[in-house]
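Structure below; questions to follow.
Removed from the display is one protein chain of the complex; every other protein chain stays in position.
Then we have chain A:
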Amino acid sequence: MTAASVHTRRRPRINVPAGSFLLLLLVILLWWLAAQLSFVIPTPADTVGALVSNFGDADYRRHVEATAAAVLVAFLVAGLLGVLLGLALGLSKWVRIIFEPLVVGFNGVPKIVLYPVLLPIFSLSGSKIVMGVLFGLFPILINVAAGIRDMPAVYWKLARSVNANWWQVLTQIIVPAIRRPLLTGVRLAASLSAVGVVLAEFFSTRFGLGRVVLRAYGNGNYPDMMATILLLISVAFIVSLLLWRWERKTR
């Protein structure tokens, strides 16, 4: 086996359409042009350089880990809670009658205004997770509940006629039947819990990328600032894209 074939086999095969690739090039070009015009905006090369050197710094990695861990926990909690509440809302007429107005109303609230209220209760590290959960919860909850309500009535009749127990109904009918809205909810929750966490970090935190961005801005260190923004955008972009592709592949 030649070295070249080993190389191509190891590389993950991502089939990016040519159009997206060209668009990416265009964005980089525009960015580079903007950097020439304004001294506040660092060039793409400087930004990537700053990002690489940042990752050499243990302190920076600690910020990355803090944000990543908070987003992950927030996403998982939002997912679990969202599915459970969505099931309750979709399955029970009474839960729906009582809680639907509450859900709709609260979904429209700018949740970040609650941050100062959360701080004394959940402390610095807990509050941003709660904020991430609050952001991520609603898309899952709403999509799951709507998915269940849109399920054809004959599925329930089928389940009853074969005498399926509740676990079988959940795993073999409900979950596969709502797979598409569920995945849409998961994708939205993934990005929105990141929004919640980073937004909270902008206001107050000890460790986290939101704080890093703000501090770099305060110090006039624009390459550092852009590097972290680039990191946040790229990760969120790729995660959303992968989830979206998965969503579209499901039947």
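The rule is short, and it goes like this: a contact is a pair of C-beta atoms (placed from the backbone, for glycine too) under 8 Å apart; a residue touches a chain by one contact, two chains touch by 3 or more; residues count from 1.
Here, contacts and distances are computed from a predicted model.
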{"item": "Chain excluded from display, named as in UniProt, from \"Carbon-phosphorus lyase complex subunit PhnJ\", \"2-oxoisovalerate dehydrogenase subunit beta\", \"NitT/TauT family transport system ATP-binding protein\" or \"ABC transporter\"", "value": "\"NitT/TauT family transport system ATP-binding protein\""}
{"item": "Which residue of A:Leu37, A:Leu102 or A:Val162 touches the chain not shown here", "value": "A:Val162"}
{"item": "Option touching the unshown chain, where A:Arg96, A:Arg179 or A:Arg215 are the choices", "value": "A:Arg179"}
{"item": "Absent chain, residues of chain A that touch it", "value": "152-155, 157-158, 160-164, 168, 172-173, 176-177, 179, 250-251"}
